[in-house]
Structure formats: structure tokens, C-alpha cells
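Left out: one protein chain. Kept in place: all the others.
Labels run A and B following the written order; every chain starts at residue 1.
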Amino acid sequence: MPGPASQDAVLTLSGVRKEFPGVLALDGVDFELRGGEVHALVGENGAGKSTLMKIISGAYRMTRGEMRMEGREVRVRNPRHAQDLGISIIYQELNLVPHLTVEENIFLGREPRTPLGLIDAGQIRSKCERLLVDLGVGISPAVRVSTLGVAEMQMVEIAKALAFEARVLIMDEPTSALTDRETETLFATITDIKSRGVSIIYISHRLEEIFRIADRATVMRDGRIVATHDVEGLSTGQLIREMVDREVNDHYPKQPAPIGSVVLGVENLRAGTRVRGVSLELRAGEVVGLAGLMGSGRTELARAIFGADPIDSGRVTIHGVDLTPSSPNAAIRAGMGFVTEDRKGEGLVLQFSVCQNVTLPAIRSMSRAGVIDRAAERAAANRAIADLHIKTPTAEAQVSNLSGGNQQKVVLSKWLGIGARVLIFDEPTRGIDVGAKIEIYTLMNKLAGEGVAILMISSDLPEVLGMSDRILVMNEGRIAGELSRAEATQEKVLALAVDPVAGAA
Amino acid sequence: MRRLNFSRFPFAALLAICAACALTGGLGACNREDPVEPGATFGDGASPAAHRPTIAFIMKTLNNPFFVDMEVGAREAAERLGVELIVQAPERELDIERQMQMVENMIQRKVDAIVITPNGSAEIIPAIVKANAAGIPVLIVDTRIDAEAAREAGAMTVTFIGSDNHEGGRIAGEFLAGRLGDRGEVAVLEGIPGHETADARLGGFKEGIAEASAVRIVASQPANWERDQGFNVAQNMLQAHPDLNAIFAANDMMALGAIEAISAAGKSRQILVVGFDATDDAREAIGAGRMLGSVAQYPAAMGSVGVEKALEAVNGAAIDEEIGTKVEMIHEANLAD
Partner (left out) sequence: MSTSRREWLLLHGRELGGIGGLILLCFGLWILTPYFLTVSNLVNVAQQTAINAIIAVGMTYVIITAGIDLSVGSILAFSGVILARALNADAPLPVALFAAIGAGAALGVVNGMLITYGRLPPFISTLGMMSVARGLALIVSDGRPISGFSESLRFLANGDLIGIPMPVVITGIVMIAGQFCLKRTWFGRYVYAIGGNEEAARLSGINITFVKVAVYGLAGALSALAAIVLTARLNSAQPTAGAMYELDAIAATVIGGSSLMGGEGSVVGTLIGALIMGVLRNGLNLLDVSSFVQQTVIGSAIIAAVLIDMAIKRRRV
């Protein structure tokens, strides 16, 4: 919905350079944001988008360059200063205090005071109500943020930004955790606040969203701006080409592998409230997609199979042998690997080097009399870096310094070193760029070709359809149906996910 | 990426150390009235005339008024005699290992004599042996060392200077029995178990009340010399023995704690309390009628005698094996004296 944006720049950056010790993150970036426009910022992970946004919002300081707000040069000292200047940022991992109420969060640190210096609760309530009504959100100001869903929290963040009278709002991957309906609501809200003259910088990997919502799009690569386009008349192919600097013909390079005998068997598994009697089989060389809505029990099923959460009843077998795991340790010994959904929370030890993360599950087998064989460790890490094209200066670099896509590759590589026969991928490509995605798909093909059985949980339907030999759809803790690669369509999968009875009919 | 991360510790340590050096440097300088030239103390050839004797006084702790008084007496004597005095004490009275470290450090400091109020009667002996080996005379003040252990280890001390704790306990017992009319229930707050001082006071007290056969000790428990523990233990005793008539505490800190407990139980002035040491706080309590009496020791005298005798020992004079400082019962009637 490209609308008429006023042509005068609200925010201009020129010649911005940012160095981290040993790394040049931004190199001479010029960027201009016009009044009342939605400006998409795209690029692979590690292209410099986040760094640029952190400079604008005051989390980092630029090494060199200039920033002007409505023509006046500004030096942003810290995030609070940025807010005072009218710049707010909404991070992917939202930044609210869970045990405070909506209104407390919105006015946190800037509560209106009565003449006596006490917090003016009445004024807070009325201002907050007005803000939420204006946004068309039906949230009560008095409820605790912890009781809200992700989409509602995002609305609270937007309300908070508006309460600070933000003129520039930065949104980092705002739809990554939203359902389609919630995304629609968010887009409506964006259109609304744009009409009030607020300029929005919108970061997303979902290119179709950019075509829906943005007026202009800027492509970044390797710390530089590649191009800025009007979205009207722009093609997806051109954007991707500019992002990855290469032609991408096929998003999902699925290669069929010979399917062998059953490797993983799950029989009537029950665990907690979210896994309520699941049976499935996985064969060697097979990629099985596991689709379903959020909360349908996919991640919980994976965790139960892997022994990460306790099982109430049921069996897990590997090659027909009962190996119902009591712990991840037991599952790993039985030949399973689990690429978790939450990279930073569950996948990586951020203080560790790339090498130490890669070898973590296998380090004991790389030890003699308890002492780590450093040569073997280094060799394994270098092999993983080469095989997965992990972009890192050395194997010794701290993993927290890598971009999201490369971190994800590190998580994956942990399971390659132990010779896993069964791999469970939970949202393997969420939040990572096109190039890294394709590398991960290629790796899946290779593993399947070697006879590994793969269970892939994904919310990205084209990915599920594109990469799976078979698709299982979960609903309310049960398998609602199964579709072969040939018969599966987005509509059929969705129908099963939403309403198993209608879907089966 | 962030490659050069070796910055973390060096600055931290550096500043901490600079801060520490700055502080100690300044203080060190102003504590030493007469900075000793390195050569003067290093060389063995320094003549006794040019060499001002240095005496180290290692106390139990300095957060007890008793030892603060002792330090005052010691400093007064040091000034009078022209002696350089180093006073050191562990943070906690229980910390015998730290006291031993201080003795070791004073040996390194090449002091001429060491005066110690031991935190442990047996535990201090290895430290004394080390001082002996370094040829430094050791004087013991206030708390006796374990004579048998000393003999076994071959630890030599010049003298013991202190009040007769057994006698003090005895006069406290007699005094309390008299005030009770030779009948009633008494509870005892002991010091740290195994301390010679604590044992002597308790033994003396038992002897003091022995003649009054109707005075019975119904409870006797350690409160480790401390005020808050005195409070807690006394509170428990009051619960267990509702008819309690009196409490004897082996020092005033515990006695004052017991007085608080009595007052909290609403039994002020119904239960007689006798302490030991006659500290300022105790004297005030006696004056206000909240405490019956306390056995006075004269810590300042111990401090000054300690320094005097140490100097005599340095000069090679013969010194008595034991030097008593007086004990006296302080009560409302003689408080003003």
C-alpha cells in the first residue's frame, strides 16, 4: 500500500562507519528516511542492518559519520536520548517488563507526576486508554504484560513509542512470531501510524511483506548500502539478487534420497498437556515435515522424543529397539540430534568459541583419559566451518559475534560430529537470510542422502512443502493427518492444522 | 569480530592495586612517626642506641572495648618508654589462623618483641615456636597458653600478664550468692568453649557459690563472648527456666545481651545479672540498676605492663613468670570509685 510520502527527509545518515575490534561492521553508509514513509531494510544476516539500527537508536555509537534529524545534526548518546529525539525501536525480542502492567510499561521511567511528586495514576490511566483506543487495540491498561500474547505485547510497544511522540519508529522482524491474522492487524496499525506522519524503518526477511507495506526498500550487503528502490515496480528476483549477490533460481533445492527402513518409531507418546498420543515413523533418508499452528504441540513433541521433557507414557524406538529416552544424554547416545528453535537460549553457549560449540556434544568422545585431543577438536571444527560455509574469522572466534544465520549453522554442525541417525530440526531457518537458508537445505539433502532420518518442524509452509518427502500436520497435541509430497498443498496443510475433521474430509 | 579481549583483567587489577597502594602508602607513612631507614633495620650492625626497639602487640580483636582499652594502655606506655609499637588484630576473635599470620608477618618485620593475647590457647603455640626460632621474645597477655602443649612443642614465653580469672569468677560467685540470700536458680553464659579464660572464670564462679548450697546452676551454655549470642541464649534460658533468679555471664558483652533479653521478656530488675570486665557499657547499666555488678579487670594496665615487660625482655632483664593484674567486684555502691 505505497502511499504518498512527503519528500523531506526526517532522518539522514551520511558516511556512517562502525568498527568493532577486528571487524568493519558498517562502511560509509548513506541512508535517508522521509517523513511518513515505510522504509524497508533488507539484507542477509550480517549485512549490517542491526548495527545500523542500533546506531540510530543509540545502543551503539558510530565510529565516524554524521546523523541529522530534521536537518539538525545529532549525536545520540544512549537509547533514552534517542527516545527524547523521537526515535523508538521495537526489537524482535520485545523489551517489556513482564510483571508490570501495560500502563506501567508504557510510562516506565517517565511517569507523569502530581505537583507533590507522586506518580499521577489517573493521568497515566487516561493517557494510556486514549493511546490504546487510538490504536484500535482492545487491551486493558491494568493487565500484566505477562498475560498478553506476542502480538498484543507488540501493540504495547507501539503504544509506548507513540507515548514518547516518536517520529521515527524502527521495527525489527515484527511479524516473525505473529499469526497471519495478527500480521494483518499489525499492517493496519502501521498504515494508521504512518498516516499520522510517523516514519517507519521496517526490517524483515519476508520479502512479500515488503511489497505489501513498504514505500521504499534499501538493500544492504557486507556493511554497505547496495541500492534504494521505490517498491512500486520492483521485483522479488531483483531484491534477492542484490541481497545475495548471486542468482537464486530455486528456493528449495530438494533432492530425493533413497528411502530405507524405519529408523525412529514413536508409539502413542504422551507428555504434559501438549502431546496427547502421537505415533509416527521416520525412515532412513526421509525428510518429514511437521506442520501445525503455534501451540499445536510440535516443539513439545520434539522435546519429548529427545528426552528434554519428561514423558508420561508411550515408547520411542530406534531401529526397533526401545530407547525411550530419559534424558537428552540418552537420546544422543541412541543417535539422535535436536536443532532447537531458540538458538541463543537452547542451542549455543554464547561465551564459547565456534569450535567449542561445534564440538560440545562430541567432546567426550574426542578425549583420551578425560583429556581433550585438541588436534581432533580443531579438525572437527574446521571441517564443520568448511562444510557449512560458516562465516567466521577463525574457529576460535566467540560464537556471539557471528550473524544469526551463521550461528544457526553452528547449532546444526553440533549434530554432524556425533554421527546422528535421527535429526530433529525445530524451525531451522527462522530469522536467517536466504543464502544461509539454501545452505541449510543443501545440508539436509546431503544428510538424507547419507541415510539420516530428518524430522523438520516449520511454520514456513513453502519450506515444509518444498523440502519434505512427507508432511505430518499436528493439531491440539495429535497428528491430524499426513500428506505425501505429491498431494500436499498449502491449503490442505492449513485445513488440517486448523480443523482436522474438515481437513480430512 | 571482537578479537582483542585481553583488556578485561589488567585494568581491574591495576586500579585496585593502585588504590590499595595509595591508601596504604599514605597511611603507612603517617603511622610511622619516625620512618626507619632501610639500612638501619636491615643491617645487623645497627647499634642498640640508634635502634629504637619495635614491639608488636597482637590482640584478639579490636571490636571489643576491653581490647581497645588495652591498646590505649599499651600506646601510653610505648610513648612513655620511647618504643615503636605496632598493634594488629584479626577482624574476628575466633580467627586464630589470621592471628598466626600476623605473628609470622611481625617476624618478617623483624620486631624486637611480640606481645600476644592468644585467640586459642593451644593453637597459638606453633606461632610462638616460630618466634622463638627467630630469636624474638614472646609475652602472653590476658589468656594463658596451654602449658602442656607449650612444653611438648618447646614453646618458650617470657611471662604471662593477666588478671586472675579464677579469682574473679570466685568473687563474682560469692557476691551473687550473697545478694540472692544464699538461695535461688542461676544460669551461666559461658565464653568460647575450650578457652582458658572461660574455663577459669566458670570454675571460679562455681567455687564462689559452692558455700551457698541452696544456689543452684540450672543452665550453663556458651554464647561465644558475643552480645547477640548472649541475647539469644539468655532468651532461651528464660523460656526454659521461668523461675530463674540470676544470670552470671563470663563477660560483659554477653551480660548486656542477657539484660536485653530479660527486658524483652518483661522481667527487668527481677533477674540479677553479674558480668565480667566492667566495661563502660556495663558500668552504665550498673549505675542505672539494670545490672547487679561486674568483675573489673584492668585491661589498660595489662597493655602498659605488657609493653613495659617486653622492653625489659628486649634489654635482657629477668622477668617473673607470671604477673597478676588486679580483679575487683564493681557494683552500685563502689561504682563511683
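Just so we're on the same page, a residue touches a chain if its C-beta (ideal position, glycine included) is under 8 Å from a C-beta of that chain, and two chains touch if they have at least 3 such contacts.
Since we're looking at a predicted model, the values are computed, not measured.
S.K.: Considering the whole complex, which of B:Glu76, B:Glu123, B:Asp164 or B:Glu260 touches the chain not shown?
M.R.: B:Glu123
S.K.: For the full complex, which residue in A:Gly71, A:Gly138 or A:Gly370 touches the chain that was left out?
M.R.: Of the listed residues, the one touching the omitted chain is A:Gly370.
S.K.: Quick one: which of B:Ala77, B:Met102, B:Val141 or B:Val215 touches the chain that's been left out?
M.R.: B:Met102
S.K.: Name, in rising order, the residues on chain A that touch the hidden chain in the full complex.
M.R.: Its contact residues with the unshown chain are 21, 60, 306, 308, 327-329, 331-333, 338, 340, 345-352, 356, 360-361, 363-364, 366-367, 370-372, 374, 394, 396, 414.
S.K.: Identify the residues of chain B touching the omitted chain, counting contacts across the whole complex.
M.R.: 2-21, 23-25, 27-28, 31-32, 36, 38, 41-42, 62, 86-92, 94-97, 100-102, 104-110, 120, 122-123, 125-126, 146, 149, 152-153, 192-194, 222, 224
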